[in-house]
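For reference, the structure I am asking about is given below.
Here the complex is missing one protein chain, while the rest keep their positions.
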Amino acid sequence: MSELIRLSAADLAAKLASGEVSSVEATQAHLDRIAAVDADIHAFLHVSDHALDIAADIDRRRAAGEELGPVAGVPLAIKDVLVTTDMPSTSGSRILENYMSPFDATVVARARAAGLVPLGKTNMDEFAMGSSTEHSAYGATHNPWDLDRIPGGSGGGSAAAVAAFEAPLALGSDTGGSIRQPAHVTGTVGLKPTYGAVSRYGAIALASSLDQVGPVTRTVLDAGLLHDVIGGHDPRDSTSLTDVWPSFADAAREGARGDVLRGLRVGVITELPDSGFQRGVSASFRAALASMEAQGAEIVEISAPHFEFGVAAYYLILPAEASSNLAKFDSVRFGLRVTPPGTPTVESVMAATRDAGFGDEVKRRIILGTYALSAGYYDAYYGSAQKVRTLIQRDFDAAFAQVDVLATPSAPTTAFRLGEKIDDPMQMYLNDVTTIPANLAGVPGISVPSGLAEEDGLPVGIQFLAPARQDALLYRVGAALEALLVDSWGGPLLDRAPVRGGAL
Amino acid sequence: MAMHEKAPQLMDFDTALELFEPVLGFEVHVELNTNTKMFSAAPNSFGREPNSDLAPVDLGLPGSLPVVNEQAVKYSISLGLALGCQIAPSSRFARKNYFYPDLGKNYQISQYDEPIAFEGSVEVELADGTRVVVPIERAHMEEDAGKLTHVGGSTGRIQGAEYSLVDYNRAGVPLVEIVTKPIYGAEHRAPEIAKAYVQTIRDIVLSLGISDAKMERGNLRCDANVSLRPRGQEKLGTRTETKNVNSMRSVERAVRYEIRRQAAILAAGGAITQETRHWHEDTGTTSPGRPKSDADDYRYFPEPDLLPVVPSAELIDELRAALPEPPAERRRRLKAEWGFSDLEFQDVANGGLLAEVSATIEAGATPAAARKWWTGEISRIANAQGREASDLVAPVDVASLQTLIDAGTLTDKLARQVLEGVILGEGTPQEVIDQRGLAVVSDDGALVSAIDEALAAQPDVLEKIRDGKVQAAGAVIGAVMKAMKGQADAARVRELVLQRAGQV
Partner (left out) sequence: MRHLGVLARIQLSDEEIERLTGQLDVIVDNIAKVSEVATPDVPATSHPIPLQNVYRPDVVGETLTLAQALQNAPDAYDGRFRVTAILGEEQ
């Protein structure tokens, strides 16, 4: 195993810039790592045939004296929800098997322009519906910490890829926690930006008013570096904000100095009592808060009475929007076509295709969303859920009048076992209780490793939430806590994960 | 016609009106002539190669997103103002969900509970000068669907077809749908009001310059709602919605037909089925389509990919100031300007030819010449072919035809041949003249030699002329015209013959 794969993206980028390492070497090291461990992890659905060519091109340009961006030549894993012109894009679904997009997602185009080297496409719950990556049509991804456990979801592939050192950087998407919850269970960093801060163009839509693309990495600084590449206004996405954003990498560097914690007011939510969380999750959360307090942060109890309605509102809004977004998969213009026996009509072909091409969870949510929107139920369900959004936003507004950031455990439990919740969708849904409010309100959230749970030795993450547009604050606070904890651990948390694919 | 109900009984129109009161309603779709589509930067074109004018969102490709065309919004506001509507301070788009292969996303982006314009009225003038006010309920923005071609079977219709082919070029073309309130009191003038209403809408959009308004091309499409209620009854009868009515003449015929059909059913004690019906131009009948059912559950919800349209008061004022004069006023002004008699003007107006005559005059023709062409030869051909006069030829070509006559390049007879060529799509009048070689031979040399030839064959003619029998020239003129295949100016030939005889 090459030492190169254990470098952070920032450190690798420094070696690339100084010429100590070539992009071809770095890319080859990661391709070798994928070849060595991905049969066990199954983080990737597709590994690029072009990575080495792209890396060689970056090396050539650098040798020619071209001014390249700060992360040029660094390999990148891309969640399969993002469309790419040079690799299939399936969103984890059978219905899109082998689909080739004629255009790149904006974030992918920006990553290419920044000189990042796409390594491949990562596994995910089908159409990003799930919290375990078990709903992928192409088989589950395994958690590098324990192969019998889930890597989180829907972006389990991206989180497992960075946790298993198959890629230093990955792109994810977060509709109800799909970046943050996988980060929590794999000991990695994930950030969901403010809604509209990163373009959704080319992200295969799950729920349009909730989806955001964001970075999945091993360090907060790396997340900032990737966020700087992908963020900013995109005229192809009407919901894209025109704000001028500060450098998030700079924010992370500044945060790592620790000053931000002095006088920082951190809110903890009364309505999320410790009793609702696994013991080790709660303990790790409290310990992280204590270490922040020791650095001068102030912990404040905050009431957010409507957060408890978040899961319910979410599981109305998401299926409703998804039922409409997924109607395009009808076998006419792209994707699978299944022709039933007898005298088929286009209606029966569509219905048979959608039955065969969608997995159980997708069908469940499409039916639920169709029900929630259908005549006579709209006001009670979708309409009411949109009102709950308003109430949750008001809770956030009231909270942020008193504190700078909110903190929660990123998820109620550590990684559960594969298959444990697959037959109980409601239990699976309740797993998103801490992450969902941010999507409903559009505010940014980050998950940073806070330690291991005593009882099972599995990673735990702490989530910070900030007011809309204050993504930079999350990088400062996340990096400050990260610096503190890594120092106390004597090295990154992932150093304590089982070594896979042979010794160093 | 396959699968039609057996030829229905029709009641005599006057008897139907004695027994029942007709109530009308119209939905007119206007295709806007913007450069690009409603939600994509693909060209808004007509008649191009199938599937060649598409952006990803027109095909509903995974990851694609819509962005609103600003010009389409402005055109919609102008149209709303011209219809006397209020412009909504805030309106928004909604998704209308239903599966059909001509819909790239399997939902149509339309407006539902918040249309851009509402509560207006349009004054319609009938043939005898009577004015009727048609109340407008709303005008909303939406996108057009693609085009299906049914292949196999004997009729080219949907029934019995083996398969269908889809061209999405039209998908996403901007539409404004204008919906009237129920129109009461139309009585025996219902068919005439129907035609005059569509004519007026066409006049309005043409004077605004926001649509090509060619019904034949589907730029303007009318769905006519008709219901009958027994005299003295308060409650409205069950209505039918006749679709596919694509000429002004047909609107009139379709309404008359539905009144007669429904009256016969009701008088016989039957009930009207609430359904859509299809107009058949060839037979002048309607046939049943799909009955209204709970399958019409469109599950409307606010389009999450798009933001509210909130036009500023300044923009609305600006667009209002730029409105052309209302159609009724315009008619009075034009009649005076053109110096037409009542009869002459009605001829033009009732033919739906105001815009054409006006444009022809603007292009340089005299009012009399413009009227003569449009109400004469062009209307004659249109009637013979069952088409709209306005679809046959462009006003600018009519004007240049007249210019060519005035310059002596064409005789009236030749001009009719040139017109035929223009209608067949052979090009501009000058191009048709060049290609068909149709111009008057104005070269005296060619005429003189033809005259010499004719005189050689009839040597006694000159003598007779000199003897004062000038009519003898006729035989020579006839022979010369024949030799010149009609492309000579007979008056000039006569002049030359007389000169030759020494008579001038």
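When the chains are written out, they are named A and B in that same order, and each has its own residue count from 1.
The rule is simple: a residue touches a chain if its C-beta (ideal position, glycine included) is under 8 Å from a C-beta of that chain, and two chains touch if they have at least 3 such contacts.
A quick note: this is a predicted structure, and the numbers were derived from the prediction, not measured.
Per the touch definition above, the residue from A:441, A:462, A:477 or A:493 contacting the chain not shown is A:441.
Residue in contact with the omitted chain (choice from A:239, A:325, A:431 or A:463): A:239. Here the missing chain is touched by one residue of A:106, A:178 or A:331, and it is A:331.
Interface note: of A:315, A:416 or A:464, the residue touching the hidden chain in the full complex is A:315. Listed by residue number, the positions of subunit B touching the unshown chain are 34-36, 40-43, 49-56, 59, 67-73, 90, 92, 99-102, 106, 145, 148-150, 152, 157-158, 161-168, 243-244, 276, 278, 289-290, 294-295, 297, 299, 302, 304, 306-311.
Annotation for subunit A: contacts to the undisplayed chain at residues 99-100, 102, 194-196, 209-210, 235, 238-239, 241, 306, 309, 311-313, 315-316, 323, 327, 330-337, 339-340, 344-352, 354-355, 358, 363-364, 366-368, 370-371, 374, 380-381, 383-391, 393, 425-426, 429, 439-443, 468.
Keep this in mind: only the chains that are shown with their structure count from here on.
Distance between chain centres (mean CA atoms), subunit A to subunit B: 54 Å. Interface residues of subunit A facing subunit B in the complex, by the touch rule stated above, are 82-83, 89, 91, 96, 99, 101-103, 105, 200-205, 207-209, 235-239, 320-321, 323-324, 327-328, 330, 332-334, 346-347, 350, 370, 373-375, 378, 382.
Per the touch definition, subunit B reaches subunit A in the complex via residues 56, 59-68, 95, 97, 99, 101, 104-107, 164, 166, 168, 294, 297, 299-301, 304-307.
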